[in-house]
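Showing just some of the chains, left in place.
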Amino acid sequence: SFARIDHHRHLRRGFPEVVFGEGKSAEQIARILEAMLPWDDPVLVTRVDPQKARKVIEWHAGLTYEASARALFFQPKPRPLEDSNESPRGIVQVLCAGSSDIHVAEEAALTAQLMGSQVQRFYDVGVAGLHRLLHLWDELQNGAVYVVVAGMEGALPSVVAGLVARPVIAVPTSVGYGASFGGLSALLGMLNSCAPGVAVVNIDNGFGAGYLAAMIAES
Amino acid sequence: SFARIDHHRHLRRGFPEVVFGEGKSAEQIARILEAMLPWDDPVLVTRVDPQKARKVIEWHAGLTYEASARALFFQPKPRPLEDSNESPRGIVQVLCAGSSDIHVAEEAALTAQLMGSQVQRFYDVGVAGLHRLLHLWDELQNGAVYVVVAGMEGALPSVVAGLVARPVIAVPTSVGYGASFGGLSALLGMLNSCAPGVAVVNIDNGFGAGYLAAMIAES
Amino acid sequence: SFARIDHHRHLRRGFPEVVFGEGKSAEQIARILEAMLPWDDPVLVTRVDPQKARKVIEWHAGLTYEASARALFFQPKPRPLEDSNESPRGIVQVLCAGSSDIHVAEEAALTAQLMGSQVQRFYDVGVAGLHRLLHLWDELQNGAVYVVVAGMEGALPSVVAGLVARPVIAVPTSVGYGASFGGLSALLGMLNSCAPGVAVVNIDNGFGAGYLAAMIAES
């Protein structure tokens, strides 16, 4: 039946449903995880603040909380977060424009790592000080796919896409004020990128970008 | 210098700048192509109507016009548009929801083919008659990446992403009226997709989706 | 006179004005109910949180609070919430896409039940895992009318409407973030549904959908 086929997919890809932690109580999260942890699959709960995380860990001691990514996770086999270089998969490179975008960038990076990708991070390389990005030119050529996170005018993905030959996943963030309209400004900028090879996910959706990047890098 | 490195990229990827034909006269397009055609690289001009195409072909007889994609192109070595099955690259599958979305889908398909990808097309498989899509389940498992084109509520990419294990590039179209607000409705729907593995390009941007899909499929 | 005729309508339909509890104090609600309870008609107060509900019940002990629907109500004759099958009315089926939509779905379900409809609930059947919905196909054929609740891209009503032959009342919810713009994304998606037989109520308006569904089912 249909569900069986879908289950097959989960087994094959080693990644069950991810829990969206925002708006759920620690108790609700704990109960959901109770049904997931026995399968020894990787587990990811996004958008969890430290207090809630601490409470959930009281229930399930095996979980790890990564504050910078606001994520709670479990990785079945003790695999170091920073993968070794001999990985046959491509490298996911995560860039962000400003320091306020780091939470979203870390969510993307952690998601990709949990899905088995090697990740490299280049943060605070916004277009207002272009030399920061240009200095990375050689290193950027190693990426198989790029997650580029930026708020405000969201110009970084276009600039990165102009420097590399691989896909760019653009993540607008809600960082900004006034006419940033909660990330709308960055979102529109990225959708109108004049550099081909860019696609966009929802505002602040680091998880979605990391997931897609890992999918692309694994091929 | 910088430009030299960028030029290197064009040589390596075999794909020079694509000309956006809208708002340019036949004369302007012809003159731009004059500078591009001597390189014997593939050439693509998007958003060209039949009259304009005919005029440009009077200048440059070697060009082909594909009306369904509204595109004018030149492919250096006589490579059949429908690639043979032994291609080591992944297959780009292009789906669209309704028959009015076909122009955009064809722009995506043609772009990916010119970039060297094998393309399969599944058109008119919108979610209002779900059985049309479910019948394709087996064939869909062959895709390395999906370009999913839809207007109105833009629900097709979410449904497709729930059935497959590879990246989905969602293309909202301006097809619709009233509260579709020129494609905004489909765009927002796709950005809020509840299925991970989906990223979005600009409204009606078949070119961008095909380009990105070919990038992903070639890895 | 006019008011008399309108009063006649209330008598005939057994449903007086519903109280919108949001922004009203427990005292204000209690005082309004004081004027309504003597009529022994059903009474419904929507959007009441548990604390406020407890206070109102201190005044009027006969009221019941349903936390999942955030509603306070009174039903004149002790009629079990899950109606028996011998009802001559059609069945109202309430579906929702994700678990965060349940509050809105329950408001719809409770409203329809208070108006005398038999209700069946199918929750967490979003389009990203389509098999969940397809498994329900046989049961869905029993519905006389469907209330379909979804946030984010709001694609579920289109898919349901494609599977059944009876009216679908679509309820967008404010569940989501970023480009969901407080439910606008789901609202626009539902208004642009490519499946005929769908109409839409306001964002998070479970009450309005349940009310209309009961009206349709009673005919």
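Observations on the model:
Per-chain residue numbering starts at 1, and chain names A, B and C are given in the order in which the chains are listed.
As a working rule, a residue touches a chain if its C-beta (ideal position, glycine included) is under 8 Å from a C-beta of that chain, and two chains touch if they have at least 3 such contacts.
Here the structure is a predicted model, which is why all the values come from computation and not from measurement.
The complex is a homo-oligomer: 3 chains are shown here, and the full assembly described by the structure file contains 8 identical copies.
Definition applied: only the chains that are shown with their structure count from here on.
Taken as a contact graph, with one node per protein chain and an edge wherever two chains touch, the assembly is complete, since every chain touches every other chain. Each chain gets a centre from its C-alpha atoms; the one nearest the centre of all protein C-alpha atoms is A.
A rotation of 90 degrees, rounded to the nearest 5, superposes the Cα atoms of chain A on chain C.
The centroid of the Cα atoms in chain B and the matching centroid in chain C are 43 Å apart. Centre-to-centre spacing of chain A and chain C amounts to 37 Å, using the average Cα coordinate of each chain.
In chain A, the residues touching two or more other chains are 5, 187, 202. Residue ranges on chain A touching chain C, taken from their complex, read 1-3, 5-6, 22-23, 172, 174, 182-184, 187, 202-205. Chain B meets chain C in the complex at residues 97-98, 126-130, 134, 152-155, 158-159, 161-163, 176, 178-181, 184-186, 188-195.
For chain C in complex with chain A, the touching residues are 100, 129-132, 134-135, 177-180.
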